[in-house]
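One protein chain is absent from this view; the other protein chains keep their places.
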Amino acid sequence: MSLLELDNVGASYGAAPVLHGVSFSVEENDAAGILGANGAGKSTTLRAISGMVTTTGSIRFDGRDITGMRPDKIARLGIAHVPEGRGTLGDLSVRDNLRVGAFQQRDRKTVADDIEYCLDLFPNLRARIGSNASTLSGGEQQMLAIARGIMAKPRLILLDEASLGLAPSTAQNVYATIGRLRSEAGVSMVIVEQNAALAFRVVDHAIVLETGRISLQGPREKLMGMDEVRRAYLGG
Amino acid sequence: MAYFIQLIVEGLATGSIYGALALAIVLVNRSTGMINFAQGAMAVLATFVAYALTESGTPLLVAIVVAFVFAFLSGAVVERVIVRKFEGGDPDTAVVVTIGLLTLFTGIAAAFFGYEPHPFPSLFPAESIDILGVFISLRSLGTIIVLLLVMVLLQSLFRVTKMGLAMRAVADNPQSASLSGLPVSRLLMIGWGLAAGLGSIAGVLVAPQLFISPSMLDFALVYALAAAILGGLDSPFGAVIAAWTIGIVENLAGAYVSFIGDDLKIAVPFIMVMIVLAVRPQGLFGRKVVVRV
Amino acid sequence: MVWGPALGMKQLHASGAPKEGQMRLSQRGRSRTAVGAAELTLKNVNLTFGGITVLEEVSLHVEAGQIFGLVGPNGAGKTSLFNCISGHYVPSSGSILLGDVETLGLAGDRLSLMGLARTFQHPALQLRLTVLENVVLGAHSSLPGGPLAWALRLPFTVRAERAAREEARALLERFGLGSVADSPADELSPGLHKTIELCRALISHPRVLLLDEPAAGLSHAEVEAFIASIGQVRADFDLTIVIVEHHMGLISAVTDRVLVLNNGRTLMEGTASEAQSDPRVVEAYLGREEPTDESA
Partner (left out) sequence: MKNFIANTKVRGLALAAIAVFLIVAPLVSSPFMNYQLSLVAVYAVAILGLNIVMGYAGQVSLGQSAFLGLGAYVAAYGILNDWPIVLVFVLSCLIPALVGMLVALFAVRLRGIALAMVTISLPIIGVPLAKRFSEFTGGSQGTTVSWLDAPDWSGLASDQWRYYIVFAIAVVLFIFGRNLTKGRIGRAFGIVRTNEAVAMSMGISSYRYKVLAFTVASMFGGAAGFLYIGIVQYTSPETMSFHNSINMVVAMVIGGSASIIGTVLGAAYFVFLPAISGQIDPTQTALISGVVLLVILFLLPHGLVSLPRRLIQLIARARQKLNRAENAGPEDAGPAQNETGPVSAHTTTDVSESHPESPSKNT
C-alpha cells in the first residue's frame, strides 16, 4: 500500500477547472517531484492533498480516504504542507512559529528537542529565535516555514516552490537541508519546484503537469534524459 | 485633596468598565483580525438576560453566570454563522458586518424589552469605606478588582497557555495555522465567545449605574474603542492602562474644567486619541509595523 | 507571454515608437523639464530600519539608456535599494540624482512627474477594472486639472481623457493586448498582468523605468520572450532601465552593467560577465558549486 495515493483527482477555482484526472502515488520514504510551467496546476495539486481546495476523485493517505477533509484534520494525520511564499506567522516570534508547528506534540521536552533539531538544520534561525517572523529575510522565512513543517513530525511533507525568490546559494542550502532531512528523519515528500535542476537533486521520481493534466511521469534518471524535459526545465 | 483622590478612584472604576469592553475588542481583534462594533450591543443583550432572570427571582450571581454563558454561546454562534464568511476579506466590509450586528443586537434587545431604561441590581453593596479620610465606594473598588482579575487571566491565557499560542497563530494567518493542524474554526469560535463573555461582565458592572436599555453601552463602546486603539489593539495590558487613563482624565476634566462639564466629557477620549495618534499612529503600546513593498 | 505573445520582430518595428502626430500627454499636460532617457546616480546611500542598517554607503551610476541590474543574495538589500530609488523608502542619508535633479527629500508621489516609473514584483492591478482603465491610471500625473475641473467636466479634461485612452489603447496594441483592452483585468493570466503593469508604467513617459523582479513567477518560455524584447522596449521608449532580479540568466542576457550587493554593501560594479567571474561574487552569491553537508 502506498503512503499517498491520488486517483483521478480534479479541482477548480470557482468556475475555472485547474486539475483534470491527476493520478499518482508516493511510497513510504519516497520523494516525488511535480514539475510544470506556471499555471499548470502544481500548487493546486498540493492544495488538493492538504484539503485547501475542493476536489473530485479520491485521495488516500496511509490507506485512509482524506478527500474533502478539513485541512487541520489532514495535517493532524501527519501531512505538513509548506505553502509557497509567506507561510510563516509574521506577528509571532520564530520560536512561537516553531511551537505552533508542534501543536500536536504533548510533551514539552520533545518539543524543546525538536526546536533544537530545527535550529541545527537551519543555523540562520538560531540568531533570530526571538524576532518576529515578519522581520526575517525571504530566505530565512522559507527556512522557518520548512522548520515549522518539520516540527509537526509529519510522515509526508508537501513543499511548494521552496526556492522561489531565493538567491541560488540560499536555494541550494535549503535543498541540501531537505535532502538531509529525508535521509535523517525518513520523511516522505512531494516537492513542487520550478527549478527542475534543484528538484532533481532530491526526488526519486516526478510527474510533469501541463494545463492540469499529467503529461509525463517516471523515475528521475529517465526524465532527466529526455530532451523535452531538459529543454523546458533544465535550461539547455 | 480627598475629593481629588475620590475622583481618581471613580475614574479608575469607570475606566475599568471601558477596559473590560476594550479587552473584548482586543480579543476579537487578536483572534479574527476584526473590530467588533457590536461588542457593546452583544453585551447589553446578555445583561438583559441577567435582568430577566433577576426579575423572575433568580439570585443575582446565578443570573450573571447564566448571562456570561449566554454571551459566550451567542458570541460563538455569531462567529460561526455570520462572521465566518467575512473573515480575512475586505476589512471595510468586516466593519460593516459588525455594524449590521450592532443594529441586529440592539434590535433584538429593543424588540423584547423596549427602549425605556430599567433599574438593575448591583453586585456590590452601595456603601463606601473610609480609607484615610477618602470615601471610596465598594462598587468602584469591586469593579476595579474584577477588571484586574480578568486582565491577569487573559494575559496569561495568551502568554502562557498553548491555547493562547494557538489563538495568536490563528489571528495571524488562519490558513497557515490550519496547515499545522490547529483547529482553526473552533479557536475562532472560542475567541469570539470569550470576547462576548468579557463584554457581558462590562454590561453587568455598568448596568446598575446607567440603568439597562438597548443603547446603554453605545457611548462606552466609543470609550472602549478609544482605549483599544490607544493601547495598540494587540496588547490587553495596554488597552486596560489606556482605559484607566481615559476614565481618570475624563473624570478630572469634567470636574475641574468648567467648559467641559458633564455633557462634553465624552469629547475627552476623542481628543486624547487624536493627540496620541498624531504623534504615535501605532498607539501607545502597539508595535510599529514595517510595511514591505 | 510577458511582452506580447504573438509579437515577432517585424511587428515590433512596425508598431514601435509613438506614431507621428500622436499626442504625447506629458507635453499637453503638466510640463516636465526634459524627456528621454536620463542618468541615475546614487551617492553614499544609507538606509536604516529601527536601528538595523539595511544599506551602507551604496553608490552607483547608470548612464542614460543603459539597462542596469541590481543583484545579490537574499537579504543583501537589493529590493531596499530599489525602493529607495522609487521613493517608497526614504534613505537616512545620501543622494539620489535623476538626471541632475536631487530626488531624495522629495515626496514619493512627486517622482512620477520627474520621470520615474516602476513595476511591482507582484503586479498590483485593480482586478475588477478593465485592462484599459488600469493602464490609463498611469497617465495620472500627465493629465491636467484638479477635482473641480473634473467634477465640472470642463472641456479640456474631456479632451485629455480621450487622448489618454487612445494612447493607452495604442500601448496595449504595441504589446499584443489590444484585443483584451476592454476585458476585466482578472480574466487575464498572471503573466499578462506583468505586461499590463509595464504599459501602465510606460504611459507616464518615464525617463527611468524600474522593474522589480520581472521574471518572478514566469515560465521559461515567458522569460525567453522577456529577454528577447526588453532591448527593443528600451529603444522604442527611450528609457534607462534598472532591474532587480534573481534570475542570473536573465541578468547576464540583458544588462549592460550590474551592481552586486552583499549585506547592504556594494560588492562590485561591472558587467554581468565580470560579476560572474569575480571570486567574491561567486562566493557570496552563487555559493560553492557542490554544497557540502553543513554538519560534516
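So that you can tell them apart, the chains are marked A, B and C in the order they are listed, and the count of residues begins at 1 in each.
Methods note: contacts are C-beta pairs under 8 Å (C-beta built on N, C-alpha and C of every residue); 3 or more make two chains touch, one makes a residue touch a chain.
It should be emphasised that the depicted structure is a prediction, and the values quoted were computed from it without experimental measurement.
Within the full complex, the residue among B:Leu7, B:Leu60, B:Leu104 or B:Val134 touching the omitted chain is B:Leu104. Here the missing chain is touched by one residue of A:Arg95, A:Lys153, A:Arg180 or A:Arg213, and it is A:Arg213. Although one chain is not shown, part of subunit B still touches it, namely residues 35, 37, 82, 85-86, 91-93, 95-97, 99-108, 110-111, 114-115, 214-215, 218-219, 222, 225-226, 229, 233, 263-264, 266-267, 269-270, 273-274, 277-278, 281, 291, 293.
Considering the complete assembly, subunit C touches the hidden chain via residues 1, 4-6, 86-88, 107-113, 117-118, 120, 124, 126, 129, 133, 136-138, 140-141, 143, 145, 147, 150-153, 157, 161, 176-177, 179-180, 182-183, 187-189, 191-192, 200, 204, 219, 221-222.
Basically, only the chains that are shown with their structure count from here on.
Farthest from subunit C in terms of Cα centroid separation is B.
Distance between chain centres (mean CA atoms), subunit A to subunit C: 33 Å.
Centre-to-centre separation between subunit B and subunit C, using Cα means, comes to 48 Å.
Mean C-alpha positions place subunit A and subunit B at a centre distance of 42 Å. Shared interface positions of subunit A, i.e. residues touching 2 or more other chains, are not present. The set of subunit C residues that touch two or more partner chains is empty. Residues 50, 52, 70-73, 75-76, 80-83, 87-92, 96, 99-101, 103-104, 134-135, 148, 151-152 of subunit A touch subunit B in their complex. In the complex of the two chains, the subunit B residues touching subunit A come out as 162, 165-166, 168-169, 171-173, 175-185, 234, 290. Within the complex, the subunit A residues that touch subunit C are 37-39, 120, 123, 137-140, 164-170, 172-173, 176-177, 180, 194, 232-233, 235.
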